[in-house]
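One protein chain omitted, others in place.
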Amino acid sequence: MKLHTHIRNILGAFAVLLALTVAMPASAQQNTNPQSQSVTEEQLLRELNKITGRITQPNQTLSVLEQPAGREWREFHQVTLRWIAAISIVGVLALLVIFYLTRGMVKIEGGRSGRTIMRFNGFERFVHWMTATCFIILALSGLNITFGKAILLPIMSAEAFTAISQWGKYFHNYLSFPFTIGTIMIFLMWVGGNIPNKMDVEWVKRGGGIVGKDHPPAARFNGGQKMIYWIVVIGGAAVAITGYILMFPFYGTTVSGVQLAQIIHGIVAALFIAAMLGHIYIGTIGMEGAFEAMGTGEVDVNWAKEHHKLWLEEEMGKGSSARAKAQPAE
Amino acid sequence: MARMKFLCDADRCIECNACVTACKNEHEVPWGINRRRVVTINDGQPGERSVSMACMHCTDAPCAAVCPVNCFFTTADGVVLHSKDLCIGCGYCFYACPFGAPQYPRVGNFGSRGKMDKCTFCAGGPNPENTAANYAQYGTNRLSEGKLPLCAEMCSTKALLAGDGDIIAKIYKERVAKRGYGSGAWGWKTAYRETIAG
Partner (left out) sequence: MLIKRTEREARRGQLAVALAGNTSGGMNRRTFLRRSGLAAGGLAAVGALPLAGARKAEAGIAPAGAKVTTTKAICTHCSVGCTVVAEVANGVWVGQEPGYNSPINRGSHCAKGASVREIVHGDRRLKYPMKLVNGQWTRISWETAINEIGDKLEAIRQKSGPESVYWLGSAKSSNEGAYMNRKFAAYWGTNNVDHQARICHSTTVAGVANTWGYGAMTNSYNDIRTSKTVIVMGGNPAEAHPVSLFHLLTGKEEQKQNFIVIEPRLTRTAAHANEFVRIRSGTDIPVIWGMLHHIFKNGWEDKEFIQQRVYGMDDIRKEVDKWTPEEVERVTGVPGEQLKRVAEKFAKERPSTLVWCMGATQHTVGTANVRAFCILLLATGNVGQGTGNGANIFRGHCNVQGATDIGLDIVTLPLYYGLAEGAWRHWSRVWETDYDWFVQRFGDAKMMGTSGIPSTRWFDAALLPKDQVAQKDILKAMVIFGHGGNTVTRMPKAAEGIAALDLLVVADPHPTTWAVLGNRKENTYLLPAATQFESAGSRVASNRSFQWYDPVVKPIFEAKDDLEIMYLLAKKLGLEDKMFKNIKVTNNLPLAEDVLREINRGGFSTGYCGQSPERLKAHMQHQEKFDLVTLRAPKDAPAEIAGDYYGLPWPCWGTPELKHPGTHRLYNTTLHVMDGGGTFRARFGVEREEKLPDGTTRKVSVLADGSFSEGSELKDGYTEFNYGVLKKLGWDKDLTDAERATIEKIGGGPDKSDGVSWSTDLSGGIQRVCLKVHGVMHYGNAKARANAWNLPDPIPVHREPIYTPRPDLVAKYPTLPDAKAQFRVPNVGFSIQKAAVEKGIAKQFPLICTSGRLVEYEGGGEETRSNKWLAELQQDSFIEINPADANDRGIKDGQWVFVSGPEMPEGKVCRVKALVTPRVGKGTTWMPFHFAGWFMNEDQRSKYPQGADPIVLGESVNTINGYGYDPVTGMQEPKAMLCQVRAA
């Protein structure tokens, strides 16, 4: 199943449908034998990817008589999506393992200074963790829908698996709301520092301080973090929008629209998860001193100097003094 | 062993909706759930045809394939059934179904999907007994009483055929031969990967 084929099919269907409706009344005047040119299924299916007619009930979803595109969606869901998800997620995991084994943890070269500086305030951290927690549960419950039948069902009873999946579905549906709010907050909170600029190009060229030992200068958010930021914002928006289409189906979409939404949702989510694995890695075992940024919110000045030199300078310039770690709390 | 199928003869179907209300009546299907429906193609134009559609009980059913919790099963008669105890109402079977058969009651605060409901070929659910509990979930099991789906039994023009695939195909072929034309067995190619000439 190729995404573009699907989209093309849907657009094509509209075009043919339009042509048919425009062309019909004229022929209706001519022909006096209503039975002679009775529509056949095959002819319709050749012209359109689904057969739609008139139905007396207000629920227009029922007016789709046949949509063989369901088979393509099935192929996508059962094969394509599984491969995409498996390759991206397992692939990233494998890469991270290899990377960790070869590069190890990126240390603070200058060692810890003992002085820290506030990087993320309480509100920012709350938003981050709310979104992150939701994300993890959404990811797991989502993966269960795609892979659970193959992985979990063989090792438990059908009833137990249904119970897990049912709860998974509830969590997936309800946690989508805080997740969406979190994504919006993230977008608003940090959009200022995440507009890409020339420095990011330089930063990437120099390996971002992860590959190799170079530490290209960066403002509050370096090129890598900006990438994560935009993945979260755009990916989050994509999964949220498509997710809500799936949750409230047929408000303005037909089954084709829902299928497309699910395809986007599945692919984006798989890539999103893979990307977030990288983010989690860097934020935890991949880099010394990084976790504190979201943990306590305060990072070591030396860490900041190495990774966010420009930001540190700016913060210092503002007069916000770094605190000696040894000092007791006031 | 019989392989149960539906066949709607579009040259006979007049969109009288008897199949729809017969189904509602037999299984007391609630408002908003349509196990069967009639769709009219090319409405009001020469060549107009109406087709009664429900679950076609496909060979290699797509709903069963995509179900994340494996709640579907196919009986020895080729009837595709599902367990409402296992269904989680995810909606995937609806996306995959070529015939729009799966239906979902709206439940909960914001009308999310409840457990899927669809045509059972009047064969009840996982438990074949006609008990009150089974009736509430799936409706009656007519097949076990030697009766066929009521929609087809009550069809006003005998357009909707239900029963063993070979026999209904034969009846349809005889009709096509007699009348000299036919508009095909709607949905058969998609559902059963075969078709009947005409």
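The first chain written gets the first letter, and so on, giving A and B; residue counts start at 1 in each chain.
The working rule: a contact is a pair of C-beta atoms (placed from the backbone, for glycine too) under 8 Å apart; a residue touches a chain by one contact, two chains touch by 3 or more.
Fair warning: this is a prediction, and the values are worked out from it, not measured in the lab.
Undergrad: For a quick check of understanding: of A:Gln35, A:Asn121, A:Asn197 or A:Thr296, which residue touches the chain that isn't displayed?
TA: A:Gln35
Undergrad: Quickly run down the residues of chain A that touch the omitted chain.
TA: Missing-chain contacts on chain A: residues 24-25, 28, 32-36, 54, 56-58.
Undergrad: For review purposes, identify every residue of chain B that touches the missing chain, sorted by number.
TA: Those residues of chain B that touch the unshown chain are 1-2, 4, 11-12, 14-22, 24-26, 28, 31-32, 43-46, 48-50, 73, 75-77, 81, 123-124, 126, 128-132, 135, 140, 142-150, 152-158, 160-164, 166-168, 170-171, 174-175, 178-180.
Following the convention adopted for this analysis, only the chains that are shown with their structure count from here on.
Undergrad: In angstrom, rounded to a whole number, how far apart do the mean CA points of chain A and chain B lie?
TA: Computed value for the inter-centroid distance: 37 Å.
Undergrad: For chain A, which residues are in contact with chain B within the complex?
TA: Against chain B, the touching part of chain A is residues 24-25, 27-28, 31-42, 44, 51-57, 59, 61-71, 73-74, 77-78, 144-146, 148-149, 153, 158-159, 161-162, 165-166, 169, 173, 246-249, 255, 258-259, 262.
Undergrad: Could you please specify the touching residues of chain B with respect to chain A in the complex?
TA: Chain B reaches chain A through residues 10-11, 17, 32, 34, 37-51, 53, 62, 65-71, 85-92, 94-100, 110-112, 181, 183-184, 186-187, 189-190.
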